[in-house]
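Encoded as C-alpha coordinates, the structure appears first; notes follow it.
Shown here: the complex without one of its protein chains, the others still in place.
Chain naming follows the written order as A and B, and within any one chain the residues start at number 1.
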Amino acid sequence: MKWLSGLAVLGLMALLALGVSGIFPRLELPDPEPIALSWGARNAVAAIVLGVRLWDTLFEILIYAMTIAGVKLGLRFLRWEREVPPLAETPLLRRSADLLLGPVFVFALYVAVSGHLGPGGGFPAGALLGTGLLILAMAKGVERLSAEIHEPSLEWVEYGAIAVILGLASGLLLLGQRGASYFVAANLLIMVEVAIGAWVVLHRFASSRGEV
Amino acid sequence: MDGLAALALSIALVGVGFWALIVRRNLIWKLLGLNVAAGGSILFLVALAYRPGARPAIVGLGPGPAADPLPQALVLTAIVIDFATLALALVYVIFLTEHRHTQDVHRLEREEEWPQP
Partner (left out) sequence: MAAALSGVLAYVGCGLLGFIGAPRLFSWLALLAGSAAFLLWAPGFPEALVGGLPWGIAVAGDMWALGLWALGIVLHAAVLLHARGRAGAFHPLTTVLIGACLAAGLSRDLFNLYVLMDLTSLLALVLIAFERRPRAVWAGLQYLVLTEVGLILYLFGLGLVYGKLGTLSVSSLAFRGVDLRDPALAVGAGLLLAGTAVKTGVFLLGLWLPQAHGQAPTEVSVLLSGIVVKVGVVALARLAEAFPVGNLLVALGIITGFGGLAYAFWERDLKVFLGFHTMSQLGYMIIAVGLGAGMGALLYVVAHGLFKGLLFLAAGEAVEGTGRREIAALAGQLSVPVALSLAVGTWAIVGLPPLAGFAAKGVLAQAAPAWTKTVLFALGVGTAASFAKLLPLFRPVGKGRVGGLGVLTGAVVGFGLAGILAFPELTSWRAWGEAFLAVAMGYALYLGLRAVAPPLARFTFDRMLVSILLGTVGIAALVALGWLS
(Lines give C-alpha, C1' and ligand atoms only; values in the text may rest on other atoms or scores of the structure.)
Protein backbone atom coordinates (compact mmCIF):
# COMPACT_ATOMS: atom_id res chain seq x y z
CA MET A 1 0.00 0.00 0.00
CA LYS A 2 2.80 2.37 0.83
CA TRP A 3 4.48 2.01 -2.51
CA LEU A 4 1.16 2.66 -4.21
CA SER A 5 0.73 5.86 -2.23
CA GLY A 6 4.26 6.90 -3.05
CA LEU A 7 3.61 6.22 -6.71
CA ALA A 8 0.42 8.28 -6.59
CA VAL A 9 2.12 11.23 -4.91
CA LEU A 10 5.10 11.14 -7.26
CA GLY A 11 2.74 10.88 -10.19
CA LEU A 12 0.90 13.97 -9.02
CA MET A 13 4.13 15.91 -8.58
CA ALA A 14 5.29 14.93 -12.05
CA LEU A 15 1.97 16.02 -13.44
CA LEU A 16 2.21 19.40 -11.75
CA ALA A 17 5.74 19.86 -13.01
CA LEU A 18 4.54 19.07 -16.52
CA GLY A 19 1.82 21.64 -16.16
CA VAL A 20 4.14 24.29 -14.81
CA SER A 21 6.51 23.80 -17.71
CA GLY A 22 3.75 24.94 -20.01
CA ILE A 23 3.14 28.36 -18.52
CA PHE A 24 6.51 29.78 -19.54
CA PRO A 25 6.99 32.26 -21.19
CA ARG A 26 4.67 34.20 -18.91
CA LEU A 27 1.65 36.03 -20.13
CA GLU A 28 1.64 39.81 -20.44
CA LEU A 29 -0.60 41.45 -17.87
CA PRO A 30 -2.99 44.35 -18.23
CA ASP A 31 -1.75 47.27 -16.16
CA PRO A 32 -3.46 47.11 -12.75
CA GLU A 33 -2.98 50.80 -11.91
CA PRO A 34 -5.94 52.26 -13.80
CA ILE A 35 -8.22 49.67 -12.22
CA ALA A 36 -7.00 50.48 -8.74
CA LEU A 37 -7.40 54.21 -9.31
CA SER A 38 -10.88 53.81 -10.76
CA TRP A 39 -11.97 52.20 -7.50
CA GLY A 40 -10.40 54.94 -5.41
CA ALA A 41 -7.56 52.91 -3.95
CA ARG A 42 -3.83 52.81 -4.55
CA ASN A 43 -3.38 49.17 -3.66
CA ALA A 44 -4.57 47.07 -6.58
CA VAL A 45 -5.04 43.98 -4.44
CA ALA A 46 -7.39 45.89 -2.11
CA ALA A 47 -9.31 47.16 -5.11
CA ILE A 48 -9.72 43.60 -6.32
CA VAL A 49 -10.59 41.99 -3.01
CA LEU A 50 -13.13 44.63 -1.96
CA GLY A 51 -14.20 45.87 -5.34
CA VAL A 52 -13.87 43.76 -8.43
CA ARG A 53 -14.23 40.38 -6.70
CA LEU A 54 -16.43 41.52 -3.85
CA TRP A 55 -18.88 38.71 -4.52
CA ASP A 56 -16.13 36.20 -3.66
CA THR A 57 -15.05 38.10 -0.58
CA LEU A 58 -18.58 38.06 0.78
CA PHE A 59 -18.66 34.28 0.64
CA GLU A 60 -15.23 34.10 2.17
CA ILE A 61 -16.43 36.14 5.13
CA LEU A 62 -19.37 33.80 5.31
CA ILE A 63 -17.01 30.80 5.41
CA TYR A 64 -15.26 32.45 8.33
CA ALA A 65 -18.51 33.05 10.17
CA MET A 66 -19.71 29.49 9.60
CA THR A 67 -16.43 28.17 10.94
CA ILE A 68 -17.01 30.07 14.13
CA ALA A 69 -20.54 28.73 14.40
CA GLY A 70 -19.28 25.22 13.76
CA VAL A 71 -16.51 25.47 16.34
CA LYS A 72 -18.91 26.80 18.93
CA LEU A 73 -21.34 23.97 18.21
CA GLY A 74 -18.71 21.30 18.19
CA LEU A 75 -16.80 22.21 21.31
CA ARG A 76 -19.86 23.04 23.32
CA PHE A 77 -20.58 19.85 25.12
CA LEU A 78 -17.18 18.49 25.97
CA ARG A 79 -17.13 17.24 29.52
CA TRP A 80 -14.17 18.55 31.42
CA GLU A 81 -13.91 16.33 34.46
CA ARG A 82 -11.05 17.94 36.26
CA GLU A 83 -10.70 21.56 37.23
CA VAL A 84 -8.20 22.89 34.69
CA PRO A 85 -5.49 24.96 36.43
CA PRO A 86 -4.88 28.45 35.07
CA LEU A 87 -1.73 28.96 33.03
CA ALA A 88 -0.24 31.62 35.29
CA GLU A 89 2.95 33.10 34.01
CA THR A 90 5.66 35.11 35.69
CA PRO A 91 4.88 38.74 36.60
CA LEU A 92 7.30 39.94 33.90
CA LEU A 93 5.29 38.23 31.18
CA ARG A 94 2.00 39.43 32.56
CA ARG A 95 3.11 43.07 32.69
CA SER A 96 4.69 42.85 29.24
CA ALA A 97 1.52 41.37 27.76
CA ASP A 98 -0.52 44.17 29.31
CA LEU A 99 1.82 46.80 27.93
CA LEU A 100 1.98 45.22 24.51
CA LEU A 101 -1.72 45.05 23.94
CA GLY A 102 -1.99 48.79 23.39
CA PRO A 103 0.62 49.03 20.61
CA VAL A 104 -0.75 45.85 19.01
CA PHE A 105 -4.22 47.37 18.89
CA VAL A 106 -2.96 50.63 17.42
CA PHE A 107 -0.87 48.80 14.85
CA ALA A 108 -3.80 46.63 13.86
CA LEU A 109 -5.92 49.76 13.40
CA TYR A 110 -3.21 51.30 11.28
CA VAL A 111 -2.88 48.22 9.10
CA ALA A 112 -6.63 48.11 8.60
CA VAL A 113 -7.13 51.78 7.84
CA SER A 114 -4.21 52.04 5.43
CA GLY A 115 -5.12 48.85 3.59
CA HIS A 116 -6.17 50.65 0.46
CA LEU A 117 -2.97 52.68 0.26
CA GLY A 118 -0.41 49.99 0.76
CA PRO A 119 -0.06 46.38 1.83
CA GLY A 120 -2.46 45.45 4.60
CA GLY A 121 -6.19 45.56 4.97
CA GLY A 122 -8.85 44.14 7.20
CA PHE A 123 -7.75 40.51 7.18
CA PRO A 124 -4.18 40.82 8.48
CA ALA A 125 -5.34 43.46 10.93
CA GLY A 126 -7.96 41.13 12.32
CA ALA A 127 -5.43 38.34 12.62
CA LEU A 128 -3.10 40.71 14.48
CA LEU A 129 -5.75 41.78 16.92
CA GLY A 130 -7.11 38.30 17.48
CA THR A 131 -3.77 36.71 18.18
CA GLY A 132 -2.75 39.70 20.27
CA LEU A 133 -5.74 39.06 22.48
CA LEU A 134 -4.79 35.42 22.66
CA ILE A 135 -1.24 36.24 23.79
CA LEU A 136 -2.71 38.41 26.49
CA ALA A 137 -4.98 35.57 27.50
CA MET A 138 -2.19 33.02 27.66
CA ALA A 139 -0.09 35.34 29.79
CA LYS A 140 -2.77 36.32 32.23
CA GLY A 141 -4.75 33.13 32.44
CA VAL A 142 -7.38 32.28 29.88
CA GLU A 143 -10.30 32.05 32.27
CA ARG A 144 -9.65 35.45 33.83
CA LEU A 145 -9.62 37.16 30.47
CA SER A 146 -12.65 35.36 29.17
CA ALA A 147 -14.49 36.37 32.31
CA GLU A 148 -13.64 39.97 31.56
CA ILE A 149 -14.76 39.72 27.93
CA HIS A 150 -18.48 39.16 27.77
CA GLU A 151 -18.91 36.62 25.04
CA PRO A 152 -22.58 36.88 24.09
CA SER A 153 -22.20 40.56 23.35
CA LEU A 154 -19.13 39.67 21.29
CA GLU A 155 -21.37 37.42 19.23
CA TRP A 156 -23.76 40.29 18.67
CA VAL A 157 -20.90 42.52 17.54
CA GLU A 158 -19.59 39.77 15.26
CA TYR A 159 -22.83 39.03 13.52
CA GLY A 160 -23.65 42.71 13.51
CA ALA A 161 -20.38 43.44 11.74
CA ILE A 162 -21.14 40.77 9.17
CA ALA A 163 -24.62 42.12 8.64
CA VAL A 164 -23.23 45.63 8.15
CA ILE A 165 -20.64 44.30 5.72
CA LEU A 166 -23.35 42.54 3.76
CA GLY A 167 -25.46 45.68 3.70
CA LEU A 168 -22.54 47.84 2.72
CA ALA A 169 -21.49 45.45 0.03
CA SER A 170 -24.98 45.12 -1.36
CA GLY A 171 -25.25 48.87 -1.41
CA LEU A 172 -21.97 49.09 -3.22
CA LEU A 173 -22.84 46.40 -5.71
CA LEU A 174 -26.30 47.69 -6.44
CA LEU A 175 -25.68 51.43 -6.35
CA GLY A 176 -22.22 51.52 -7.82
CA GLN A 177 -20.47 53.67 -5.22
CA ARG A 178 -16.73 53.75 -4.98
CA GLY A 179 -14.12 55.63 -3.02
CA ALA A 180 -11.57 55.61 -0.25
CA SER A 181 -14.13 56.00 2.54
CA TYR A 182 -15.78 52.76 1.46
CA PHE A 183 -12.45 50.95 1.70
CA VAL A 184 -11.71 52.28 5.16
CA ALA A 185 -15.15 51.35 6.46
CA ALA A 186 -15.07 47.89 4.92
CA ASN A 187 -11.57 47.20 6.21
CA LEU A 188 -12.47 48.25 9.74
CA LEU A 189 -15.55 46.07 9.77
CA ILE A 190 -13.59 43.13 8.43
CA MET A 191 -10.95 43.70 11.10
CA VAL A 192 -13.59 43.58 13.81
CA GLU A 193 -15.13 40.44 12.39
CA VAL A 194 -11.87 38.55 11.87
CA ALA A 195 -10.53 39.54 15.28
CA ILE A 196 -13.63 38.44 17.15
CA GLY A 197 -13.76 35.25 15.15
CA ALA A 198 -10.12 34.44 15.79
CA TRP A 199 -10.55 35.19 19.49
CA VAL A 200 -13.61 32.96 19.82
CA VAL A 201 -12.02 30.03 18.02
CA LEU A 202 -8.64 30.27 19.72
CA HIS A 203 -10.22 30.86 23.08
CA ARG A 204 -12.39 27.77 22.79
CA PHE A 205 -9.42 25.66 21.88
CA ALA A 206 -7.23 27.16 24.58
CA SER A 207 -9.84 26.68 27.26
CA SER A 208 -10.04 22.99 26.68
CA ARG A 209 -6.25 22.80 26.33
CA GLY A 210 -6.61 19.38 24.84
CA GLU A 211 -7.88 17.88 28.06
CA VAL A 212 -10.23 15.16 26.94
CA MET B 1 13.40 33.66 -4.51
CA ASP B 2 12.45 33.88 -8.13
CA GLY B 3 9.41 32.46 -9.77
CA LEU B 4 10.66 29.06 -10.81
CA ALA B 5 12.12 28.16 -7.42
CA ALA B 6 8.88 29.13 -5.68
CA LEU B 7 6.87 27.00 -8.08
CA ALA B 8 9.15 24.03 -7.52
CA LEU B 9 8.89 24.53 -3.77
CA SER B 10 5.11 24.59 -3.94
CA ILE B 11 5.07 21.28 -5.81
CA ALA B 12 7.44 19.80 -3.23
CA LEU B 13 5.20 21.02 -0.40
CA VAL B 14 2.18 19.40 -1.98
CA GLY B 15 4.06 16.16 -2.36
CA VAL B 16 5.24 16.15 1.24
CA GLY B 17 1.81 17.17 2.49
CA PHE B 18 -0.10 14.50 0.62
CA TRP B 19 2.48 11.88 1.56
CA ALA B 20 2.01 12.68 5.25
CA LEU B 21 -1.76 12.72 4.77
CA ILE B 22 -1.80 9.19 3.38
CA VAL B 23 0.95 7.46 5.24
CA ARG B 24 0.62 8.69 8.81
CA ARG B 25 -1.79 6.81 11.02
CA ASN B 26 -2.51 9.54 13.53
CA LEU B 27 -5.31 11.94 12.61
CA ILE B 28 -3.45 15.01 13.82
CA TRP B 29 -0.51 14.13 11.59
CA LYS B 30 -2.89 13.73 8.67
CA LEU B 31 -4.34 17.17 9.29
CA LEU B 32 -0.87 18.67 9.47
CA GLY B 33 -0.09 17.08 6.14
CA LEU B 34 -3.28 18.52 4.70
CA ASN B 35 -2.33 21.96 5.98
CA VAL B 36 1.13 21.74 4.40
CA ALA B 37 -0.39 20.66 1.09
CA ALA B 38 -2.84 23.57 1.21
CA GLY B 39 0.11 25.84 1.90
CA GLY B 40 1.74 24.45 -1.19
CA SER B 41 -1.27 25.31 -3.32
CA ILE B 42 -1.35 28.83 -1.85
CA LEU B 43 2.35 29.30 -2.59
CA PHE B 44 1.68 28.13 -6.12
CA LEU B 45 -0.85 30.89 -6.66
CA VAL B 46 1.37 33.55 -5.15
CA ALA B 47 4.31 32.39 -7.24
CA LEU B 48 2.17 32.76 -10.34
CA ALA B 49 1.82 36.45 -9.58
CA TYR B 50 5.51 37.09 -10.04
CA ARG B 51 6.96 38.65 -13.12
CA PRO B 52 10.70 39.14 -13.65
CA GLY B 53 11.75 42.53 -12.35
CA ALA B 54 8.27 43.32 -11.06
CA ARG B 55 7.31 45.73 -8.29
CA PRO B 56 4.27 45.41 -6.01
CA ALA B 57 0.95 46.31 -7.61
CA ILE B 58 0.59 49.62 -5.77
CA VAL B 59 0.19 52.95 -7.50
CA GLY B 60 3.13 55.28 -7.10
CA LEU B 61 5.94 52.81 -6.68
CA GLY B 62 7.63 53.76 -9.89
CA PRO B 63 7.62 52.60 -13.46
CA GLY B 64 8.06 49.09 -14.67
CA PRO B 65 5.94 45.98 -14.70
CA ALA B 66 3.70 45.30 -11.73
CA ALA B 67 3.11 41.91 -10.17
CA ASP B 68 -0.23 40.34 -10.90
CA PRO B 69 -2.69 41.39 -8.18
CA LEU B 70 -5.40 38.84 -8.92
CA PRO B 71 -3.72 35.69 -7.56
CA GLN B 72 -2.85 37.66 -4.44
CA ALA B 73 -6.52 38.42 -3.94
CA LEU B 74 -7.49 34.79 -4.57
CA VAL B 75 -4.96 33.67 -2.01
CA LEU B 76 -6.63 35.66 0.77
CA THR B 77 -9.71 33.53 0.31
CA ALA B 78 -7.69 30.34 0.03
CA ILE B 79 -5.92 31.05 3.33
CA VAL B 80 -9.22 31.62 5.10
CA ILE B 81 -10.55 28.39 3.65
CA ASP B 82 -7.49 26.50 4.85
CA PHE B 83 -7.86 27.95 8.35
CA ALA B 84 -11.55 27.12 8.42
CA THR B 85 -10.97 23.52 7.34
CA LEU B 86 -8.23 22.99 9.89
CA ALA B 87 -10.26 24.49 12.73
CA LEU B 88 -13.38 22.44 12.04
CA ALA B 89 -11.43 19.25 11.42
CA LEU B 90 -9.60 19.65 14.72
CA VAL B 91 -12.87 20.20 16.55
CA TYR B 92 -14.19 16.91 15.30
CA VAL B 93 -10.91 15.13 15.97
CA ILE B 94 -11.22 16.28 19.56
CA PHE B 95 -14.75 14.94 19.61
CA LEU B 96 -13.72 11.58 18.18
CA THR B 97 -10.84 11.33 20.62
CA GLU B 98 -13.21 11.84 23.48
CA HIS B 99 -15.56 9.14 22.29
CA ARG B 100 -13.20 6.54 20.89
CA HIS B 101 -10.06 7.42 22.89
CA THR B 102 -7.86 7.04 19.87
CA GLN B 103 -6.63 9.07 16.93
CA ASP B 104 -5.26 6.10 15.06
CA VAL B 105 -7.10 5.69 11.78
CA HIS B 106 -6.73 1.91 11.68
CA ARG B 107 -8.28 1.54 15.11
CA LEU B 108 -11.03 4.00 14.27
CA GLU B 109 -12.08 2.00 11.28
CA ARG B 110 -12.49 -1.35 12.92
CA GLU B 111 -16.17 -2.12 12.72
CA GLU B 112 -16.58 -3.84 16.04
CA GLU B 113 -15.38 -0.89 18.06
CA TRP B 114 -18.16 1.48 17.07
CA PRO B 115 -20.92 2.07 19.62
CA GLN B 116 -24.33 1.02 18.37
CA PRO B 117 -26.10 3.56 16.13
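The rule is simple: contacts are C-beta pairs under 8 Å (C-beta built on N, C-alpha and C of every residue); 3 or more make two chains touch, one makes a residue touch a chain.
Every value quoted in this text rests on a predicted model; they were computed, and no experiment measured them.
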Residue touching the undisplayed chain, where the options are A:Val106, A:Leu166 or A:Ala180: A:Leu166
Residues of subunit A in contact with the chain not shown: 1, 4-5, 8-9, 11-12, 15-16, 18-23, 26-27, 29-30, 35, 48, 51-56, 58-60, 62-63, 65-67, 69-70, 73-74, 77, 155-156, 159, 162-163, 166, 170, 173-174
Positions on subunit B contacted by the hidden chain, ascending: 14, 18, 21-22, 27, 30-31, 34, 37-38, 40-42, 44-45, 48, 70-71, 74, 77-78, 81, 84-85, 88-89, 92-93, 95-96, 99-100, 105, 108-109, 114-115, 117
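By our rule, only the chains that are shown with their structure count from here on.
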Chain centre separation in whole Å, for subunit B relative to subunit A (CA means): 16
Contact set on subunit B toward subunit A in their complex: 3, 7-8, 11-12, 14-15, 18-19, 22-23, 48, 51, 56-60, 65-66, 68-70, 72-73, 76-77, 80-81, 83-84, 87-88, 90-92, 94-95, 97-98
Subunit A - residues contacting subunit B, complex: 2, 5-6, 8-10, 12-13, 16-17, 20, 23, 26, 29, 31-33, 36-37, 42-45, 47-49, 53, 56-57, 60, 63-64, 66-67, 70-71, 74-75, 78-79, 117-119, 123, 201, 205, 208, 210, 212
